[in-house]
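Up next, subunit A:
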Amino acid sequence: MTLEWIFYFAAAIAFVASVKVVTGENAIHALLYLVVSLLAVAMCFYLLGAPFAAGLEVIVYAGAILVLFVFAVMMFDLQGDRQPAVFQQSWSATWLGPVALTFTLAILLTYILLNGTFDKGIEPGIVGAKQVGIALYGPYLLAVEIASFLLLAGLIAGYHFAKYSTQGEHR
Partner candidate 1 sequence: MIFTNIIAVLMVSAFIALLVGKRFARTLPYIAAIGVLISFALLAHFASNHHDLFHQAMPLVSVPWISSLGIEYATFIDSLSFILVALTLILALVCILVSVSEISQYQNFYYFNLLAALAGIVGVFAAADLFLFFFFWEVMLLPMTALIAIWGHENRRYAAIKFFIFTQVSSLLMLVAIIVMAFIYQQQFGDISFNYFDWQQLNIAMPLQYWLMLGFFVAFAVKLPSFPFHTWLPDAHTQAPTAGSVLLAGVLLKTGAYGLMRFVLPLFEQAATHFAPVAIALGVISIVYGAVMAFAQTDFKRLVAYSSISHMGFITLALFSFSPIAYHGAIVTLVAHGLSSAALFAMAGMLYQRLHTRDLKKMGGLFASAPRMGGMLLAFVAGAFGMPGLLNFVGEFMTLTGTFTHHPIATAFAATAMIGSAIYGMYLFQQSFQGKPQENVKIPDLRAHEWLLCSLLFGLLLYLGLFPQALLMHFDSIYPSVADAQLIGGKL
Partner candidate 2 sequence: MTALTLLPFFPLFSFLVLIVLSKRLSWHIATAVALTGIGLSFIASIVVIQSLNVSASSGEGLTQSLWTWFMLGEHEVRFAFYVDQLTAVMIAVVSGVGFLIHGFAAAYMRDDENYSRFMAYMNLFICAMLLLVLAENLVLLYLGWEGVGLCSFLLIGFWYKDPDNAIAARKAFIVTRIGDTLLALGLFYLFMETNTLNIQEILAQQQTSPLSDEAAWWIALLLLGGAVGKSAQLPLHTWLPDAMAGPTPVSALIHAATMVTAGVYLIARMQGVYLLAPEILNLVAWVGCLTLLIAGIAALAQEDIKRVLAYSTMSQIGYMMLGLGAGANVAAVTHLMTHAFFKALLFLGAGAIILAVHHQQNIFKMGGLLKRMPLISILFLIGIAALIAFPGTSGFVSKEAIIAELWQSKTAGPVFWWLAVVGAFITSVYSFRLVFITFFGPYRAEHELLPQRHGLIVLPLVILALLALGGGYIPTHLEQVFSAPVASQHGPAWLHTVAIIAPLLGIGVAYLLYFPKTESSPAVPGTSSVYRFSHNGLGFDSTYNALVVKPFVWLANINRKDVIDLLVQLISWNTFTWHSAMKAAQSGRLRWYAATLGLGTALLLLGVIL
């Protein structure tokens, strides 16, 4: 019984943390909240019977990607706190529109989810790393290759964009 409680508790933490991320003033605080949210989600993965995914989430997502984030923010001073005065708009102007739109979207999704599915419970069972590995290099072999090209594209584009900004303008 307690496992379900832990799952819901972790989900709540993730939710609150991501709300703090979105509404945060300071970039670094927001990033740290993001890490907390990712860890909470990793806990959910584990509880859902996907230990490998949980491990990946912690190591790759929280560990590598967000660290890259923090590194970039620190290195290139992307704080954005020295923004021009125009930035401070009234609360309603910035938030009312998006919240209203997203609220309707959320209502629609919940309506769909609530009466759209047969309530088939997740039978307890763990999909271990071994099973994932077999599937990864079995039918999904090509997916891995293409994912690598995806990363290559990200690498080259990132390199090209950032290349010039450090050495000043290059005619």
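Candidates were picked such that all candidates are chains of the complex that A comes from, given by their letters.
General observations
One rule holds in what follows: a residue touches a chain if its C-beta (ideal position, glycine included) is under 8 Å from a C-beta of that chain, and two chains touch if they have at least 3 such contacts; residues count from 1.
Since this is a predicted model, take the numbers as computed values, not measurements.
Touch, as defined above, links subunit A to just one of 1 or 2 in this complex, and that is 2. Residues 97-98, 101-102, 104-105, 108-109, 111-112 of subunit A are the ones touching candidate 2 in the complex.
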